[in-house]
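Yeah, one chain of the complex is gone here, protein chain that is, but the others are all in their spots.
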Amino acid sequence: MIIVLKPTATQKEIEHLMEKIESLGLKPWLSEGVERSIIGVIGKEDIIRVMPLEGIPAVEKVIPILKPYKLASLDYKPEPSQIKIGGDLSIGGKKIIIMAGPCSVENRDMLLKTAGIVKKAGAQVLRGGAFKPRTSPYSFQGLAEEGLKYLAEAKEKTGLFVVTEVMDVRNLALVMKYADILQVGARNMQNYDLLKEIGKTKKPVLLKRGMANTIKELLMSAEYILSEGNTNVILCERGIRTFEDFTRFTLDLNAVPALKSLSHLPVVVDPSHGTGRWGMVNSMAWAAIAAGCDGLIVEVHPQPEDAFSDGEQSLLPVKFEELMRQAEKIAQAVGRTL
Amino acid sequence: MIIVLKPTATQKEIEHLMEKIESLGLKPWLSEGVERSIIGVIGKEDIIRVMPLEGIPAVEKVIPILKPYKLASLDYKPEPSQIKIGGDLSIGGKKIIIMAGPCSVENRDMLLKTAGIVKKAGAQVLRGGAFKPRTSPYSFQGLAEEGLKYLAEAKEKTGLFVVTEVMDVRNLALVMKYADILQVGARNMQNYDLLKEIGKTKKPVLLKRGMANTIKELLMSAEYILSEGNTNVILCERGIRTFEDFTRFTLDLNAVPALKSLSHLPVVVDPSHGTGRWGMVNSMAWAAIAAGCDGLIVEVHPQPEDAFSDGEQSLLPVKFEELMRQAEKIAQAVGRTL
Amino acid sequence: MIIVLKPTATQKEIEHLMEKIESLGLKPWLSEGVERSIIGVIGKEDIIRVMPLEGIPAVEKVIPILKPYKLASLDYKPEPSQIKIGGDLSIGGKKIIIMAGPCSVENRDMLLKTAGIVKKAGAQVLRGGAFKPRTSPYSFQGLAEEGLKYLAEAKEKTGLFVVTEVMDVRNLALVMKYADILQVGARNMQNYDLLKEIGKTKKPVLLKRGMANTIKELLMSAEYILSEGNTNVILCERGIRTFEDFTRFTLDLNAVPALKSLSHLPVVVDPSHGTGRWGMVNSMAWAAIAAGCDGLIVEVHPQPEDAFSDGEQSLLPVKFEELMRQAEKIAQAVGRTL
Partner (left out) sequence: MIIVLKPTATQKEIEHLMEKIESLGLKPWLSEGVERSIIGVIGKEDIIRVMPLEGIPAVEKVIPILKPYKLASLDYKPEPSQIKIGGDLSIGGKKIIIMAGPCSVENRDMLLKTAGIVKKAGAQVLRGGAFKPRTSPYSFQGLAEEGLKYLAEAKEKTGLFVVTEVMDVRNLALVMKYADILQVGARNMQNYDLLKEIGKTKKPVLLKRGMANTIKELLMSAEYILSEGNTNVILCERGIRTFEDFTRFTLDLNAVPALKSLSHLPVVVDPSHGTGRWGMVNSMAWAAIAAGCDGLIVEVHPQPEDAFSDGEQSLLPVKFEELMRQAEKIAQAVGRTL
């Protein structure tokens, strides 16, 4: 850690700071420059990172050198992690995993129908929400356990694995019974109690990036889960908030190579929520594969105009089939398979 | 609601859309323009707002006319709400309420000491976190019930009311025992299960704006609490994420007059989290009062450099006293009292 | 246009508004709803768009129906535009155009060397700045005409066409002599005097999206050029400002399918400025092609560590060759050629 001092810092203030650092068992060294003096700190940065040194008037700024996450970093584990979803299916290797299905589980028929469609088109995992985080209290909030049961039935009938969201720690045990992958939604990326509870399980978890969260913060939320002992974390880019209002969010594909350069964890992209427009989903799905993602999660609905949620961004089956056909070619072009 | 059709929309597609609207018990009317045709929908907008009409290929865009929240709106209640905190103390009237104290309850001594300081300087409410949402799993996470007990002791000793955060539905009953005002943190603004549970109580709640959330979304989260029956909602602006990196967040004081023009609920401003820099807190606190806020929530710490969390943005007692002195004059200038 | 009235609007205010609209030769109709009344306006929206109706107290909001640009829109010209760069080379068709070279023209030798490298790897256009917009007045500002002459020499030696930036109307005639494509930088996207002057020429222009500008505003800046008579506008996505700070900007690939759904103009992507990190350029370049762009503009430098500007984001020749090899495969996968 580097501490930059104000030009007005007095000798006494500097000594006070040096003593403070030494009292933590760390070794400070002072470098006096013409315009600014700086103090370098050698030793475990973790100890000092949590200290509010910028609260000290003589300090201009504090610059950490090390990354604030460990277990999620490439430094810690330089090889990509492959996470087992179930059966022979893993994510993080050569094969790109496709998760598809409706935003919400609306009823038994539509779910089974959609499951059949996405299976046939080549998906390996069925998505579908039983508990739905909705901006308005007056919107459809999901079928709860009934929805989970339909997911289980669809899994049995098609062989698809199931990814579904858990929103509340009180429902974790319930969702665990039915899900192959737990989804943590963007609005819960920093719901730390939920992350810790999930960390105590071994269940694979799809951790969505919050819409105002940096790549670093996504990795720190992953660290919450990893540090509790669950190493099966899959990261998911799903769009961030920016000033651009043509798209619902700004899908940040830069996160794909960025996360790959920082972490060993697999990266999935959600072009449906990321754009909020069905007409853009396919282009962005293909781009995600070219950028190096390990999987896609896509909304498909047999009749988007009747969807209870997010129909604007759901693909008709015929569009999803087009997505898959082209995705396969692009995967090949970048040395992957679908 | 106004539905704008694509220039390529066919007669058949238009009829299909009109029938769909009628089948919901609403009345559509078609206006054929030279460049674009539009369909207006008369009747309860709620019914159709949840339909994904933009999922229909013939539709270019859908424009809602009404606000998606009701109970929180000035239309519903044109007079400002005054919310009783305890004893004679209310927020939302002429008097501006000051909430102050440390970020975290660190130990008994520092809390009692800080409580005495802020009481003496003129605050009415003591802030202090017993459960702390921290970006890193390796940071101090709060004293939990022990911290709540110290808050109760400080309350008894000083007569200050207590505002403290609840992060997890499982702790709601516990926090309810000790808090006069429940705080919902920015990271939980869209934790809908938590909002609903709080809505079932009558406890005043300080609802902080999420760092990526619009003013409209803040009001919709308030609506979650209001619609469950708890009318004691206090809104709180605490800074949003922008590209500016000199400040930790961008405190959005525009939210004060904006919320006042849309809602009857009181508005509090948090200049400590909003700026992340102690040297800017006072200026922004004064500006918040001039902008029309009903209260402030400010971090004060007897020794910021030793704080377990957020010391960078905590005021020394002497700076807090300066804040209060000047705040009183500005309050008078805008026809309020402290 | 739809004008939503406040619930408090009086009969007299409504009549005043209706008369105002009629006086402009437009036809208003009033629709009185239970919660809100609205006035629709039939006729040329341009006339009324420029009126500050939201300045009238009875008005809650004004909602335009039509797009504020015409000549740039797909409504006006439903087929993609192919723009001739020179010789047989056009952009906007099946072939994806590669523009590559150093950020700045630093000296004759490095420019000729780089030109040879990018030509050999398959680029068709040489990029290189002779006038450089630099954040700091103390940074290298470009070689001016001397740089333009080296570009001309490189063109003659390699057959590459030249794209280079014009920053100042006073230099337009000079840059026109040497450039096959004029570049308007992100910082000048709303330098309207410059756009108008370029509009009076017939020279192809690469119009870069401003770092805080929406897709709609990019098209409106294109409209400035188009409306003066120059139809040779090429749009360029180069990254927007967001809260994410791992990348220098957030390259918004969503702009590619978005612009393609709104406009007939070709779209180029700049992954070098968009990410600011050489290690991410190739991934994002490949993603851009999969997303449907018509061209790339990429910084290549034989010795990035010695570059006078933007070396952080410049590719070594060997990385650029890798970019081209993979780009060709992806282009094929999406039915394009390189």
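Labels for the chains are A, B and C, by order of writing; each one numbers its residues from 1.
Definition applied: contacts are C-beta pairs under 8 Å (C-beta built on N, C-alpha and C of every residue); 3 or more make two chains touch, one makes a residue touch a chain.
Just so you know, these numbers come straight off a predicted model, no measurement behind them.
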Using the touch definition from the top, which of C:Lys77, C:Arg134 or C:Lys149 touches the missing chain?
C:Arg134
From A:Ser81, A:Gln141, A:Thr164 or A:Thr242, the answer for touching the chain not displayed is A:Thr242
On chain B, the omitted chain is touched by residues 212, 214-216, 240, 242-247, 250-254, 256-258, 261, 274-275, 279-280, 283-284, 286-292, 326, 329-330, 332-334
Across the whole complex, list the residues on chain A that are touched by the chain not included here.
2, 4, 7, 29, 31, 33, 35-36, 38, 40, 42, 63, 65-66, 75, 241-243, 245
Spell out, residue by residue, where the missing chain touches chain C.
20, 46, 50-56, 68-69, 133-141, 167-170, 187-188, 190-193, 196, 210-212, 217, 220, 223-224, 227-228, 240-241, 277-278, 301, 304-314
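Note that in this section only the chains that are shown with their structure count from here on.
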Taking shared residue numbers divided by all residue numbers at the interface, is the value for chain B and chain C over half (same) or under half (different)?
same
What whole-number Å value describes the gap between the mean CA coordinates of chain A and chain C?
31
Taking each chain's centre as the mean position of its Cα atoms, how many Å separate chain B from chain C?
38
By the touch rule stated above, which residues of chain B touch at least two different other chains?
241
